[in-house]
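Note that this complex is displayed minus one protein chain, with the remaining chains in position.
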């Protein structure tokens, strides 16, 4: 059995597309941002990535039909405003370090196959306390990209993130750099205690501007208000409550 | 050394058999149901599946002779009522995610080799509290199968199981769907705290009806009464007792 | 890099030798017994087994020279009394289930290479309480071997060991049976709390009789008395003391 199996339902012809990755991680910032982007543009799924490095698990949909856990690739053709896009979302990241490496290496292979010109990985930057106005920090595979991103409002702050970037959002840059691929990581500040739509919105505002995509943020804002409501109630209770967490097993 | 070794003691000629899988899992519902089915029909063992993904362990039988832990395949020829059957039981599931994938992939290969027309995986659906009359929930590889199963009394309930299906009972569907194989998972409700013959009986009643097999349930019912006796005593004691568990390491 | 590397310093010509294995495990019974046997007969090391499945560790000898952790094979030519023997001892067992399988498979390959006619694996059978006169329980790859061993004083007791045999002592039988190799496991009863020279002596007395080897047990008896002294002091102290353990990470 192959460790990683990529099944194409379609092989789109794309013009130097930009790849956007958002998987579960700190505050689920990257996953929320990429999925919201996917909701807001016309996109078609064209590939499924299955792997023995994901949990041995199926999801059951509302009709009772199963789906093996995976990562999925969608494309969105240029619409006059934004360029050709590939968006990668998924249920899980690889469970082991080796699995993480192998999956990211496979994704970079896909990126080369479709002549991807630039990769954006989206993630959260956990700072351990509530954030009113989350900054969007960046990291990139070259100085030139760092300069380009600074002009777009991305913050590059010496010593942040001090612990580096763990998981797919880091590896796509690290392995990409070695292979000569251009990539940027955008990290939205987040407490890391909650699923954080506010951090996702901050990341997506920067990205939407770069990609020239029109995004309606009202849904993310509603979710953010709900989270704010919950956290303010927790504060009132003043108990040193263990915050609710959802699927925060990954960093990056 | 091969990761998985399948040793055939016989290669039966079967006519589009139905494969039934029941391995250790939540409440051991699947294992109990599949083993009770095996007790109640004429069946012959024809294959052993050994794997480095199982524990490095032998079982010692009553005469002192060892058996390497494994999964076993039995066949039962059509008897005028039920169709040709393959029944898979075993001591363990794969210990790692990768092992789970590789073993399920090998089982699907066996299924293709014998032209299996439909796979039933049996498991428990843990709900964390005692169940008087367990429902049998289902999941399947296609809408058509979902509809067929609804007619047989299987319940498909939106959002259940919310966490998906983990282990062989899930993977045989997930990997099977990708390979174009038809499969259904039947999950008997169970507290998950005990080995649960009642959940197993519920699953097996549905399955026996589908397969047109005559089953004497008295043995499972006796076991269920014993468990009921133990749990009612525990309740009387009113202590927040840690319930006894046996071999509940797997889910699904 | 090979997962397992066998380096022969000599390739002895042996006449259907008997292989005796004793590695770390419950009460270190098997290791103690095999090493004491090795001390008591003339034997020559002829092979080292190295593996990525052992810890990434070297031992430093009294002169400051390192040795990579390994398993070692010695041979002892027939001396008129005992037959040709191969004795396997070592610092560790494989760290993972897969590693355990691969190493045992390699050892069985060596056994075939030298036409080994019978394998004895030595281990402890932990019963969780102090034992005055440890029994020696057995398990074997065939009924015939069980009968032969009963005549030698080995006890085959229905339901013991209930949990099977874990590790190399089990796998050499389990994998050996599949490959048509004859093997017996001898398990000395032990509390499992201490390194147990008494359990090792019991096992070795049975084995020495079978192999027709003369053994001086005084050293093991002295060690056993030292352990008895320690345990009786612990009892006097009447504190629920955590017993001293040495290298008891393996079962079997």
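Per-chain numbering from 1; labels A, B and C assigned in written order.
The rule is short, and it goes like this: a residue touches a chain if its C-beta (ideal position, glycine included) is under 8 Å from a C-beta of that chain, and two chains touch if they have at least 3 such contacts.
All of these numbers come straight from a predicted model, not from anything done at the bench.
For the chain that does not appear, the touching partners among the shown chains are A, C. Touch with the chain omitted from the figure is made, among A:6, A:140 or A:220, by A:140.
Checked against the full complex, the one of A:171, A:206 or A:220 touching the unshown chain is A:171.
Taking the complete complex into account, C:65 is the one of C:13, C:65 or C:237 that touches the chain left out.
Touch with the chain omitted from the figure is made, among C:7, C:179 or C:229, by C:7. Taking the whole complex into account, chain A touches the unshown chain at residues 94, 97-98, 100-102, 104-106, 138-143, 146, 156, 158-161, 164-168, 170-171, 173-175, 177-178, 185. In the full complex, chain C touches the hidden chain at residues 1, 3, 5, 7, 50, 52-60, 62-69, 95.
Note that in this section only the chains that are shown with their structure count from here on.
On superposing C-alpha atoms, the copy chain B sits rotated by 90° relative to chain C, to the nearest 5. Centre-to-centre, using mean CA coordinates, chain B is 37 Å away from chain C.
Multi-chain contact residues, meaning those touching two or more other chains, do not occur anywhere in chain A.
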